[in-house]
Structure formats: C-alpha cells, structure tokens
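Left out: one protein chain. Kept in place: all the others.
Let's look at chain A:
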Amino acid sequence: MRLLVSDLTHRYDDLTVLDGIDLTLAEGEILAVIGPSGCGKSTLLGIAGGIVAPTAGSIRVEGEVPDGCLNPITFIFQDFALLPWRTVEDNVALVLEHHPLSSAERRERIDSGLRRMGLWEFRKALPKQLSGGMRQRVGIARALAVRPAMLLLDEPLSALDAQTRELLMDDFLELWRREKTTALYVTHNLDEALRLADRVCVLSRRPGRIRELVIIEEPRERRQEPSAQAHLAEVRDRLWHLMKAEAQMADREIARA
C-alpha cells in the first residue's frame, strides 16, 4: 500500500505543528522520520493512521490490501499501549474480537504472532510480568495479527535500553525481510533510521517542515557489512548535521505545552 501526503498542515489551537508536508511512501518502502522532539512526528503519524484529524491538506492511501488484512494501517506504539488487565494472548486477541473469524483462524493469527515474537511461553503472563522488550514484542504480535498493509511505528524502541533495542531492530529486519510491509518509522535515533530505513525524512523544528529526504543506497541486508560502512557514515554525517542544527535551535525556543 502506498501513502500520499500532500500539503499537510496541522494546528492544535494556535500552535502550528506541521506545515506543508508533501510526502510519498512507496509500496514496501520503509521511511524513517526524524526530527527534534515536539516537531510534530507523532501528529503526522496520528494523521496517517486516522486518529488525528488534519487541519488542512490531504492524506490518502492507494494500492491493494493483501489477503486476510483486517486493519490496513496499523500502529506500533512507543509506550506499547497494552491493556494491563489482559494476558499477552488476550491483548493480541483484542484486535480480532470485532472481526468475524472462525475460531481456528483466530487462534492461528494469535498463536503465529506469539510464536514469531518468542512469546509462546509467556502467552498467559500479564504485561507487568514482562520486560520492556517483551512488551513491545506483544505490540508487534498484535499488529501482525491483523496482517497489516502499512505499519506506523511511533518511536517503537525509545522506551527500551540499548541492548534490547538492538534485539528488536533484528526482529524488525526479519519482519521486513519476510513481509514487505510499507512502514512509516518515527524515531529520534539515527542508528534505527540507518539500520532499518530506505529513506530518511528530516523534519525541521516546530512547525515541522521537511528539511531533507535522504536516500540510503545500501540495501538493508548488507548494512552490517564492511563495504557499506563508508556510505552509511556519510549518510549519518549528513543526517547528524541536519538534526543537530534543528535540535539546537529548538532547544533555545521557549517550551510550549
């Protein structure tokens, strides 16, 4: 599925957070969005996912939805957004409850996601019993259960420690190796963007405008190899300079909200 954003502007009351965003997300592409905090990244994702109504501009999707897809545009959240009173498997089951599925298919969707995320032994556990990494894996299993056509990830690893983040990045790589799910991946971590994305969109400080779209030429699978490092270092350098300038200026502005 493709995402077409054109001339998107968003205001919360008199606070403009996004200004004239034009963006196209190709089928199967993973686009990282980076930018200083408060520049409107989450708002952009919310608009793309239909849970924030944009002030102006349009956001559209096109392309066919894969077989068995129950929720084409699906979120993975920074804070995991798990129901603390439900077990791991019931958290996954939640998003299937309003769909007419045979009980066999329902089980299959729940179990396959749990197995893939290494959660099988923990399926009866409550979220409070899990580590942060495992909680986010529940979030991923829940997203996979609806067979999404597009994933919207809002800083999915920001609440995790560095080692866990590495492990989950591997999980994401594996996921995108198997399913070519289009994804909009918001982060403020350059490593994540460089490991996972095809392109990186750098937003300015608020009101968020697109400062630059940087293409990472090396294919994702080869980015660990020595031959890729020169190019990645160059991209990192470029992104870092863009981000640093924006972050410094954002830092000097008076905080709002």
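By definition in this document, a contact is a pair of C-beta atoms (placed from the backbone, for glycine too) under 8 Å apart; a residue touches a chain by one contact, two chains touch by 3 or more; residues count from 1.
Basically, contacts and distances are computed from a predicted model.
Between the names "ABC-type lipoprotein export system, ATPase component", "ABC transporter permease", "Quinol oxidase subunit 1" or "Isoquinoline 1-oxidoreductase beta subunit", the one given in UniProt for the chain missing from this structure view is "ABC transporter permease". For the options A:R60, A:K128, A:R178 or A:R252, the residue in contact with the chain missing from this view is A:K128.
Here the missing chain is touched by one residue of A:L94, A:A159, A:L175 or A:L190, and it is A:L94. Touch with the chain that is not drawn comes from one residue among A:T74, A:T181 or A:S204, which is A:T74. Within the set A:V146, A:L160, A:L184 or A:A228, the residue that contacts the chain not displayed is A:V146. Touch with the hidden chain on the side of chain A covers residues 46, 49-51, 70-71, 73-75, 77, 79, 81, 83-86, 94-95, 97-98, 126-128, 142, 146.
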